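Omission of a single protein chain aside, the complex is shown with its protein chains in their original locations.
Letters A, B and C mark the chains as written, and numbering starts fresh at 1 in each.
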Amino acid sequence: MISFLLIIISSVFFVGILTKVKAKIAARKMPSVLQPIYDIIRLFNKGAIYSPITSVIFKMAPIIYFSSILLAAFFIPIGSQRAILSFDGDFVFFAYLLAIGKFMMIIAAMDTGSSFEGMGANREALYSMLVEPAFFILAGSVALFTNNISFSDLFLHLNLDNNLSYIIGIAAIYVLVYIAMVENSRMPIDDPKTHLELTMVHEVMVLDNSGFDLALIHIATWLKFAIYGSLISNFIIHTVWTWYWQIIVFFAIQLSFSAIIGILEAFRARNKLEKNPQWIIMLSAISVVVFLTALIITQKIILN
Amino acid sequence: MTVLLTFILFFTQKDIQYYVGLLTHLAIIIITSIWAVSAFVSATTLSIAFMPFLGETLNFEIDQLTAFFILVINFTILTGIIYAKGYIHPYIKNKDKTEIAWHFFNFLWLHISMLLVVMLRDALAFLLVWEIMSLSSFFLVIFESEKAETLKIGIKYLIQMHIGVVFLMVAFILAYIQTGAAFSFDGLSVYFASHNPFWLFILFFLGFGIKAGFIPLHSWLPHAHPAAPSHVSGVMSGVMIKMGIYGILRVLMYIHHDLFNIGVFILIISLSSGLIGVSLAIVQHDVKKLLAYHSIENIGIIGIGIGMGTIGLAEDIPILAVLGFGGGILHILNHSLFKSLLFYTAGSVYKQTHTRNIEHLGGLIKKMPKTALLFLLGALAISGLPPFNGFISEFLIYSGMFKSLHSAGLFTDVILMFSFAGLVIIGGLALFCFTKVFSIIFLGTARSSKVEQAIEVNPTMLIPNFLIGFVIILIGFVPILFMQPLSQIVALFTIDTKAINLLIPALNSISLSSGIFIALIGIIWLLRSWQQKRQIIKQGDTWGCGYTGANPALHQYTATSYADNFVQLSSKLVHMKKEFTDFGEAEIFPQNRVFETHSSDVFEDNLLTKPSNILLKVFYKIAVFQTGKIQHYLLYALVFLIVIFFLTYFNLI
Amino acid sequence: MFILFILEAIIISLSIFFTQNKMVTFILSSIFLISLFVITGFAYIHIEEINSLYFKFDHLGVLLTFVLVILSISTFYHSKLYLQRYLFTAKQEAIYYASLIMLITAMMSAYFSENIAVMWVSIEATTLFVSILIFHERTKDSLEAAWKYLFVSSFGVALAFIGILFLSITASSNGITDLNLHHLLLVSKLMSPIWLKMAFLFVLTGFSAKMGLFPLHTVAVDAHTVAPPPISAFISTTLMNVGFLGIFRIFTIIAQTDVILWAQNVLLIVGVLSIFMSAIQLFRIKHYKRMFAFSSLEHMGIVALGLGIGGLGYYAAILHIVFHSFVKAGLFYQIGQVHQFFKSYWIKNTAGYFKLNPIGGLSIILGLISILAIPPSGLFISEFLTFKAMFIQHHYYIAIFVMILLTVIIFSFSKNIFHLLYFKDENEINKNAITVNPYETISQFILFGLVIYLGINPPLFFTDLINAAITVLK
Partner (left out) sequence: MTYLFIILYAITLIYFALSERVKKFVWLLSIQGFILFGVVFFSLHTLEIFDFLFILIETILVKSLIVPLFLNKVRKHNHLKREHEPSVPVFYSIIVVVVTLIMSFILCNHLNNNQIHTKYFTVSFASIIFGIYFIIIHKNIFSHVVGYLIIENGIFLLSLAVGSEMPMMVNLAILLDVLMGVLVLGVFINQIGDTFKSVEIDQLSKLKD
């Protein structure tokens, strides 16, 4: 329960900090950290415009999307704090839950009959399809490493003590950071700040959403970030630490995670669009390396 | 018994033939289902005397596997026959009484023969009913036989089925002559006990794989399914191709050693079937062909489960064995459900719009909302998304893999990694494909005039779909119900099925999470409606990014463009050909142009079409012996005499 | 007794020939049918007994006679329809019936003849009457076919005679002065292999014209093409059985000696070549009756294989030849009906038969399934047994090759049949003008049903007959 609350809290400030960092680097005047929240509140007080072409799908999609991600947050433990829902193989459920949200968003985008949103939709579909193996292989290697297949147990028994296991940790964090980027379609996959719809991925999908729906979608994006952030934090937090120490570290990590993303977005340029797939496959390759390392640690590959 | 009932069809009037068929189906369904259920309840093998055959009597052997298949068959056939009433209706008036009777007759026989296939053990009888199954399905496929194309496809199908049965025959005979044991499935156990099972298994796999549609044995499947009327393709894809899986499972039951290679073999074939099947599905424009390729993909998933199970048996990892087989077998049921659902709904669309090319459709959700939502349900289920049934079976397989990662050996681990990575990609591609097909058919606006007069189909064509939908959701939400029978079936392959019990809590919490999911959706829905009550909700055109002249019917995304970025990735595999004329040098005012894309199946072209064409050409060339001249005829005799004489003289024969 | 039957048949046919009165023809032919029943029943009761010096009711003969009788009934029925439809004169009709009766008689005497020479004479006689029947329609094609059939098969008969001469040479050197089968069987061990080989080779080549086997299969094909459908049905089944019997008799003598291995190899070669021939020729087929004729060639090839393999193959061969008789006859009767609709046997002129005459279409479908040896056809059982025998005897390559050929045959055959059944027909046909009532099709259904029944669950006396027929080979 606590872990869920922590995620919610951290998610609220996530995007704010991110934009702040970016602005700082770009030497622009920085908006308040709470700016995103103001936006949301404003959206909540707005009506909505629906295109006559759209159908019930378009109305349902944001809700399902949002609730899928909210539910996904239920599965994330933090340090020694167990998740609300936890069972064997729950990360499979987690991944497929995100997938169903994506499914709805994609068909919603197609529902508008717009010529642009289709592009975003099928890019989103392709990229998320390509990134999933990375996540699964990563999870698999950790499962192999700890012989547990639910997030909570996984991270409870994950103790990175010897040098090899540090490699796992670092590589896993690296992969997770970029998975987060892909999932939220940020740099280098997609530049949310661009003005050319032809090259957008996520932003172009939600062109027609407005009011409440748009608000939900935004919050969902924060949540996603927070979820991945807390996954990363689990690799670092040791369960032997005391609870307040863990929480402090957690927030520190969330903070630095958002900062890192900000820095990345500030300095890194967007990939060429057709370069994206191979770039994403690279993540899977790295996670395969992680898997091999896990094999070495578990004495399946004997090296001397 | 009911066999005789089937012949009544020919003597009945046009208008009641359907009901006669329905009643016969019901009779068969009731009888066999009772047997099946009692087999499950009593947890033993029923044996029922059937008929005299070549002297001795023939028995039904109903163990749990058989019972499971009986139930699956009966359910799908039931929905199929109900659906058929509405679907057949337009054909009835321009077809002759006997033709309709013939159609229903074959449908009945497809049902009967499938049941017999799973109930009989004697090899010869098995081959007989196996071929009857192929035949009846063949005649069902060529129902719209006015089209020459349909016939060509039908004959291809017939030939390939024949080749399959030849493989099976050879395999049985080989097993028989090397052991002299009973000429039946049970006789195989003797062979497998004493010989290396691999090669004989390969023979069986080829025979059954053609029916199941494993790549590269699949080439009949994408043609036969679109050609057939939808209730037939639903049944064919739903259960008939599973008969191949049944055969493979049945053979596996008798193998108890050297299983590792077999498992790896199955796994590799299945993975490639899954990946290639779904990749080819994405580039299709014909909705039924697309679904057919998805059948290949799902057969692949089932195969992955079975392969996992086999490896589990070989490596002695009970959890992998149990969950592999369990997942595979459960997926058989699931696929039969959502695939028939998808075919029926696609059939309804075809019935209303008379086109299967999705590029001509669009916006149907407003015209036929129920069908659309049912299709969506099927799409979500087949993409393996929670909280629907497809997810459950895949979840079983996944958790089997992950649980056994730690205890498995190195090689197995690598295999496992590849297979779950493959499974994930398959799932992702399926999602990609179904977002495409659903949104192109049902969402956006109409792409051609064909859609205008489409209306919602009549209830008789919706009832079966709702029935299926209910079961899909049932499995999705309370999978726990199905675990006990499943463990019974799995017990036929591996002894300790405790592993399934380890999974019970997980499944419970899956049901719980699904419940929470639905609850969340409901809550937020209420919130929004509460919020929107107090705000003004406006109607406005889709935003064209500043371009106001946008005409959605023209400018909205098409299936081809949707699939395009995937095609670029897998161009080697899917052979997309683009036909267009480039702009000329001096062409200032370009006139209208056509741009076409065609995809072709690499395996079919290179493994089937080219060689067979060559063979036919050669045969045609050398067929010059019937010259019509007596001299030549006598010459043959003379040459024959002399040749034999010399062969004898030099002791060559 | 049997000699009386022959005399009776001769008298009947002569009186039909001379009176040339439809009524008389009808009565007499029905009398003949009845006597046919009587003699068959008599033969079955007095099985394995020498009768009237040169004849003996042995098992194979009786079995094939059953087939003959069943087919004779349906042939008479369809001949009646045929002759009515095409309005032949009383004279032609009389000739037709007379020669048909004589043909049946000759075939029966061939079945039952104990003496090789008598058998040879009867087979020669069949050639004569068949060529009259083939020539019945008096068209150029029929003349040509009749001529070819007559010439080549009399050439074949001559060859067979040479073979029999060789046999008699080696027999006489062992002190046998008549060619009675049981005498020959007694001394067959002592006969010199070289003569036996030559005898078998010549007899095989000679009677291949009758049996429709490679190398002299060619003229049988032509004969089936132009003969009236009932006659085609008859000669492509029972007459082929006659040829088979001719070869089988010599084979029984060979089977007692070491030459058997050689003979079986020869039979294998012949069988494979026959199947190969039909497989390739079926690609150029433009005419339905020719197609059926070539499929007969294929099935005879399978029978030859069955004999060539031995063991289980013998049983399979005899089973196969019986089943093939029924199925092929049914198909030919049906093609006669098809001709009513399209007035042509050419593939390009026929289409959409299933719509025009659904019952007939069904019977064609059933016939197709049966003739292609696809279950539930009985032919599947026999072919299956043949393949089983091949594998048991380790003839793997032959088995695989034949399987491929059979697949090819199924392809081309079914392609044409489905053209007939389903394609859209351009030339509009008014169904009212055609006087085909569905009850004509019943006989076909009965035949096909019989094959299925005998295949799935053969009655005891049937299997006993076959087993007794092949005991002499072991």
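We adopt the following convention: a residue touches a chain if its C-beta (ideal position, glycine included) is under 8 Å from a C-beta of that chain, and two chains touch if they have at least 3 such contacts.
Bear in mind that the values here come from a model prediction, so they are computed numbers and not experimental data.
Here is the thing to keep in mind: the chain we left out touches B, C in the whole complex. Checked against the full complex, the one of B:His354, B:Lys498, B:Lys610 or B:Lys629 touching the unshown chain is B:Lys629.
For the chain missing from the display, the contacting residue among C:His59, C:Arg249, C:Arg290 or C:Lys355 is C:Arg290, taking the whole complex into account. If you put the hidden chain back, the residue from C:His78, C:Lys148 or C:Lys210 that touches it is C:Lys148. Counting over the whole complex, chain C has residues 117, 120-121, 124, 127-128, 131, 140-141, 143-148, 150-151, 154-155, 157-158, 161-162, 164-165, 168-169, 172-173, 177-179, 192, 194, 222, 225-226, 281, 284-286, 290 touching the chain that is not drawn. Taking the whole complex into account, chain B touches the unshown chain at residues 623, 626-631, 634-635, 637-638.
The rule we apply is simple: only the chains that are shown with their structure count from here on.
In terms of inter-chain touching, the protein chains here are arranged end to end in an open line. Averaging the CA coordinates per chain and comparing them to the mean over all protein CA atoms picks out B as nearest. Averaging C-alpha coordinates per chain and comparing to chain A, the farthest chain turns out to be C.
Here the chain pair with the top count of touching C-beta pairs is A-B. Annotation: 36 Å between the Cα-based centres of chain A and chain B.
Averaged Cα coordinates give chain A a centre that lies 79 Å from the centre of chain C.
Looking at the complex, you find that chain B touches chain A at residues 362-363, 365-366, 369, 376, 380, 383-386, 391, 395, 398-399, 401-403, 405-406, 409-410, 413, 416-417, 420-421, 424-425, 427-429, 431-432, 434-436, 438-440, 443-445, 502-503, 505-506, 508-510, 512-513, 516-517, 520-521, 524-525, 528, 531-532, 535-545, 550, 552-553, 555-557, 561-566, 568-569. Within the complex, the chain B residues that touch chain C are 10, 51-55, 96-99, 102, 124, 127-132, 135, 139, 142, 145-146, 148, 151, 154-155, 158-159, 162-163, 166, 169-170, 173-174, 176-177, 615-616, 619-620, 622-623, 625-626, 628, 630, 633-634, 636-637, 639-641, 644-645, 648, 653.
Those residues of chain A whose C-beta lies close enough to touch chain B in the complex are 44-57, 60, 63-64, 66-68, 70-71, 74, 85-90, 92-93, 95-97, 99-100, 102-103, 106-107, 110-119, 121-123, 125-126, 128-130, 132-133, 136-137, 139-140, 143-144, 147, 149, 197, 207-208, 211-213, 216, 274, 277, 284, 288, 291, 295, 298, 300-301.
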